[in-house]
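Heads up, this is only part of the complex; the chains shown haven't been moved.
Chain IDs A, B and C follow the sequence of writing; residue 1 opens each chain.
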């Protein structure tokens, strides 16, 4: 399946809003994890049935329900019914080929973005879709597979570290987004170091592998760019949403989040430029190398060709060829050859080809 | 006829608004197909005469009249008279070289766009013009030839599947547009897979055919881009039209339609970039190949040229050439040649040309 | 004289507004042609003196006065006096190096644009400046030379064809502009066909002529672009002019005119991209060709160089060279040469150079 475009063929011809899971099934059973807290209380448990969530939803505490696994369309439908989500929101949650976006609905804000990680073995940046539904009193997060980058946030909640327990739902949302964007930054930095390392190899080594490396990095950078740019754009919109989900005191943090997103984007663009330059250096290197080879061949041929020709003359079988008779002819001949060789080398030295 | 520009010569000198069919006549007779429905009733029939449509036009039911074939200018004129269309709208319907656009008129909205399909044999994306006239109670669609991608929509209408029967004309329009844009997406994905496949071939194979393939894909992508971009632009305008044809409850669907258009455009741009990269890889490959060939030639010549020269020396017929007399001269000579060959090879090894 | 920049040297140092004709004098005598009509009457005649125009100017009929030839600065001054034109307008009419533009004055709208035609012999797009002064009751048009593309419009006026006689001055202006823009479209299409034809030649033929052709087309496209783009821009402004010269009922036609201008511009940009691609294909072709030549040379040399060397060894005159004595030496020698040749060819086959 094309990596850059999830195939929508499955859903073609179906009525819009009908639920189909588009993606690879990455786990057996969907797990639902609830964290509910305020400044004083904390509940953390695994839910068997989405209906259990109902009573947390209404309470004023911060309710965060996280879903691992998306292939159970019936469950997602049930979630949609309990939390009154628009059918198209559900469709988007299930379609893992979404581009990052933020949508304001009457009762909730819907956010789609990608969690990324760098796979050292394949050299590819892998992504997993994360959908967030941010209601007035609850936050739903949907992930494709178990394991995420949110553990430090959960730890901060459990240990009442920082201001997370005393701030509301918006701060939790910010913390999750911050963790993801920090992770983008980290991946860009990791790739960036490899790219900067390439810089030094490139002038020595003109193997085909280098060019392939450059193009691989370029593609990964493009892939990052495609997924980070829309995030930056909606982070920019966050403080100006119609709904007043984000409180005034959280806004400086959103500003900070935007700064990091901007830095990540700037770094991506910088590395893309650097890769272009590297490609040009590589191509210039190939040109230079060809010149060097040709120079060698030319000099080598030019020195020997006339010498071989002269040897050829004295290899002819003319009956009357006076030079052949003299006693020192051979040594004069050898001396003359040497003279030719030195003249040629001198000529090339003057031409600065040597 | 130029593929990228339909010739307007036929209409030159004619008064504006005079009807001329510009395009290839693709079928014998124009067929007119009517579907009229509301939540409870459904009429589907072939019309002989456009006048029959009059009574459906006035009723409050959803009326969809589809025309296959455009070459009958008199019929189009009659349609224009019955539905009070502006002469320039009729002219645009008949000119199949239109670019996609949306025009708001006092009583109707006029949409022109392209239905596309990928012709596997020629490798070309073929397009057919679709004109839509969206009035308050009727939708007219004009196609160049029989056969379209709307069958699933008709099926949904017939079987009362999804919300199509309970929603109005705007939802029908949305459904048709959705089908077309989904199809764009599908074609981009199909071409995209071929492009991604090329990636692996390109490093092995430097045949001229590869470059031609890349350019062909590039041209098709440009062709898609030219036709998809204006669609995305008018889809963006749909929810903000002056006329209140699109109801509030349809707007989330239009938003979804815009998302898909955006994804299609993004994918097109991504593949265009990928093709540019592939071209560069190809050209780098050619440079590398030339280097490899030249290296081989240089090494080969450089090893044999001096050896041939020395053989030439002992082929001369000087009367006094002392080395020729010694008994082991020949074997020393052979050994010396071997030494030269090894020295040269060692030299190239040190230069890393080997 | 530079083709892309009419020399203004003549007017340097002169006071602004002083009249100087800048351009080539393309005809002997200036001709003044008047067409005056309304729904019922039509007058068409040649004027001897611009003063004759005075009474038509005041009447409510549509008055169109066309000037062929611009070198008679006194006449232009007289026109300026009769119709109360600003001195800078007169200066612009006389300077044929103007870029297309639209200027709103208190009493009239001043339009400058280019009529173009494709000269098949030189392969150049030739242009002629057309200035239009659109007052409340009169339209003045100034051309550099006799002959224009307006004959069909005149014909429509004479024969009362279409709506031209029943509509006012604004519709006449639109009709003239439409004719000119249609003509742009036609020229782009004509060049476009030649460019699309080139596509097929380019892969076979790497003669220098092809590159020159591509650059010629590119320059012509740039020339067209330079002259069409500002037209599109002022066509876009036409319906929003301060003066109410353009009536509501003419506006759909202006919209149509804008559509055609947009299509022409899009086609120009498309063909420019196509030409860039063709150039790249051409350059890739040159690279490929060089590779092919080098491969041939390398293979050829590599096969014969060692064989020639071995022949050289047995051409030496060593007294003791045992192989020379054996009876079948020569045939073994020939066989060995053949073996070398086949080995080399096999080697190249394995390297896929053959």
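The definition used in the following text is that a contact is a pair of C-beta atoms (placed from the backbone, for glycine too) under 8 Å apart; a residue touches a chain by one contact, two chains touch by 3 or more.
What you see is a predicted model; the values in this text were computed from it and never measured.
Shown chains number 3; the total number of identical copies in the complete complex of this file is 5.
What we mean here is this: only the chains that are shown with their structure count from here on.
Interchain contacts link the chains end to end along an open line, per the touch definition above.
Taking the mean of each chain's C-alpha atoms, the chain whose centre lies closest to the overall C-alpha mean is B. Chain A and chain B have Cα centroids lying 27 Å from one another. Centres computed as Cα averages put chain A at a distance of 43 Å from chain C. Annotation for chain B: residues touching 2 or more other chains are 287, 290, 294, 297, 301, 305, 308, 312, 315-317, 321.
Across the interface of their complex, chain A is touched by residues 152, 156, 161-164, 174-175, 178, 182-183, 185-186, 188-189, 192-193, 196, 203, 252-253, 255-256, 259, 262-263, 266-267, 270-271, 273-274, 277, 280-281, 284-285, 287-288, 290-291, 294-295, 297-298, 301-302, 305-306, 308-309, 312-313, 315-322, 353 of chain B.
Considering their complex, residues 2-5, 7-9, 12-13, 15-18, 86, 88, 91, 97-99, 101, 103, 206, 208, 211-212, 215, 218-219, 222, 226, 279, 282-283, 286-287, 289-290, 293-294, 296-297, 300-301, 304-305, 307-308, 311-312, 314-317, 321, 323-325, 327-330, 333-334, 337 of chain A touch chain B.
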